[in-house]
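If you scroll down you'll find the structure; I have some questions about it.
Note that one protein chain of the assembly has been removed; the remaining protein chains are unaltered in position.
== chain A ==
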Amino acid sequence: MNRHTGLRNLRGWLRGTWQEWRSAELRVLAAALVVAVAAVAAVGFFTDRVDRGMADQAASLLGGDLAITSRSPVPDEWVDEARERGLQSVRSAALPSVLFGADDQSRLSSLRAVDPDWPLVGEARIRDPYGQEHTITHGPEPGEAWLEGALLNDLGLEPGDTVTVGRRDLEITAVLTLEPDRGSALTDLAPRLMLAYEDLESTELIGPGSRVNYQFYLSGIDSVVEAYTDWLEPRLEPGQRIQGLEDAAPELRAAVERAERFLGLASLMAVLLAGAAIAVAAHHFAQRRADSAAIMRALGASARRVLAVYFGRVLLVAVIASLIGLALGFLAQFVLSALLGDWLDGDLPPPGLRPVVAGLGVGLITAAGFALPAMLRIGQVPPLRVLRRDIGLPSASVWLSGALAVAAFGALLWWQAADPQLALWVLLGTAGALLILGLLGAALVLAVRPLRDRGGIALRFGLANLSRRGGLSAVQLVAFSVGILALLLLAIVRVDLLEAWDASIPEDAPNHFYVNIQPGEQEPLADRMEEAGLERPQMDPMIRGRLVAINDLPVGPGDFDDERTRRLLDREFNLSYADEPPEHNPVVEGHWTLDQPESDGLSVEAGLMERLELELGDSLTFRIGGRAVRGSITNVREVNWDSFRVNFFVTGAPALLDEQPRTYITAFRLPEDMRDAQSRWLRDFPAVTAIDVSAILERVRDIIEQATRAVEYVFLFTLVAGLTVLFAAVQATRDVRRREAALLRTLGARRRDIRNALLAEFGTLGFLAGLLAAIIATVIGALLAWQVFDFDYRVNPMTFVYGIGGGTLGIALAGWLGTRRVLDQAPLTVLRGPE
């Protein structure tokens, strides 16, 4: 083939494609792809922005590109080495200390001494004595102190006053309003006083036994930071740890990653439904091109060439549709950002190009996976069809269609879930759910058959259409069910679950925790609280100890694979002791023998038993303040960690633990109008740290609300994709419907009869889809309540009202809109015979 022939062929092919574009099947296919790509791209663009924002923020949260924490001062050798390699570095040290204010008021604070170049990454903010806010990139000067506002208030001090830190007087020159690399460790709950690193020694607070945490931050070119890490690692001693960007705010990162993954998977539901629409449209496309393909074959075109011509057209349409989908997705992500933007502080950076590639990939994979089987049929049309029109296309191989669709969807899942195991489970779960839905759908279609003989002609004809197109009806039923289910789950079940969750938290659930109550303070503090009108709070002893041996065999984090178990063993446990089992912790195994004199019994939480593979009678050894304490497990408690009460993993017999160094903890409900009273008694117990849980509760609710609203938004795409299945099915049956309508009119049917038949058909489909969706939504809601959230779930009749009502009306309306033109069909069409 010379160049001119090639060009002419290409032009002819493009012209043919343009002609084809006028056909409804290609448009349905394109619309389905637009929806699928838009859903994936909206989520893709948004998560890309969040990821970039997280990377930017991680360095700022960490305090540098690399952070080293240490129990001892950072050796000068490290600082010199960093300087020689051209890295910027900053030292910092943090320790708790009680400060005294104007009238001998005292307050536990968290001191932090920093080098002048702090903060290495990001910006800090202070307020000067004139009330002006400043963004700064340096630490306090020697002789200066910056205090957080709360600390100033508690101490009754103002900027310009002097604060005594250990043996050193410092002048308060500013209020610290933002500390970018403030960690989330518990010691940091106390309000901050910041001073210059070189002043630290003169406070004389550093001595044997003082709890100082040293940090060393570095920043520079990635490769140099990596090389420095390699140099440093062999020099680390116990108690020294390197933290990289991936370690910054791990909880936030994990939560955001989970949410992103969920949004990604939710968007794939839209892709799956769009795939169903594409498959239906492609088969119809192939059906209608059978004559042209047969003529091409009769004139000598190879099967491969016929396939290339038609599949090429589908792919071209897929590329164009994907580009449109990308543009829509780009616009749609602004809504997602508005809904979820405050997951991160500050503005999100603009999205990158990765989602564009991903969106095009989704478009092409979906088009290929779901349309290829139909295209293969068109390539194999027998040329004899030009003589005998009753010879149809070779029938589609169910196995091939299924395998290609599963392969395409599986590939997308794998890529989106970024975890083969999760992808496999979601794929199996989806396949299982679709199979069950399909069977239920087919059963429901069969179940309504007897109604045919009871109703008039409209119901008979509508239901007859449903059962004759059994396969197509089941596909539509599944598609609508998934769409309606998604909405029901989010609109009703979510609200029910949230309400049930709220209801599961008793009215008098504690909203405040006090920790760090010193021995000897617990009774006077309880007295003060009782005097103020509160119920006398229960003070539980709290002892910090590290688990060092199980059955006298030493254990450490390295002995377990599970990340959470390793973390648990890497830090100190909070232990307690008690005579009586806590009211809200039922003993589920063994007996409570901790009240017996000389008892060395331990009561262990059920989850911890499982995690550490413990059994009744096993011994645990804890290292508490340098001494080993050994006890035996005599019973297992079940703990509801969401109860907002004081709970312990391990509670020991008083005989075993009451001599150990301890503080006390309590949880209680503080009425809103007693907050002022609280600050008065807290002033008298400066070491006590108050934690306000109501703010945390509020935040949890906010996050749930925000995340579900975002998922709701993504599921809207699923609903639209479900509607494209409806339109694909309507298009595929359009010719037959036209002929049937014409025939009915010939036999004397009025427009009303035909309209009612269409409404009966689509209304029944919507009714069944709504019923199916409501049943499944209720089951899912009950399972979630029972298995995940552990509370009773009541069936909400509104799930059925909205599901069935919305399904019937919505699908009837959409179906009628899609087919109403058959009413205008002239009866004369029947004389022309079937196509």
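What we mean here is this: a contact is a pair of C-beta atoms (placed from the backbone, for glycine too) under 8 Å apart; a residue touches a chain by one contact, two chains touch by 3 or more; residues count from 1.
Keep in mind that, in the parts below, contacts and distances are computed from a predicted model.
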Worksheet item: Under which of the names "Thioredoxin family protein", "Molybdopterin synthase catalytic subunit", "ABC transporter" or "Cell shape-determining protein MreC" is the non-displayed chain listed in UniProt?
Response: "ABC transporter"
Discussion item. Going by the contact rule already stated, which one of A:R8, A:R751 or A:R794 would touch the omitted chain in the full complex?
Written reply: A:R751
Worksheet item: Which listed residue, A:F285, A:F370, A:F409 or A:F461, touches the chain dropped from view?
Response: A:F461
Worksheet, complete the sentence: Had the left-out chain been drawn, it would touch chain A at residues 452-454, 456-457, 460-461, 464-465, 467-469, 736, 739-740, 743-753, 826-828, 830-831, 833-834
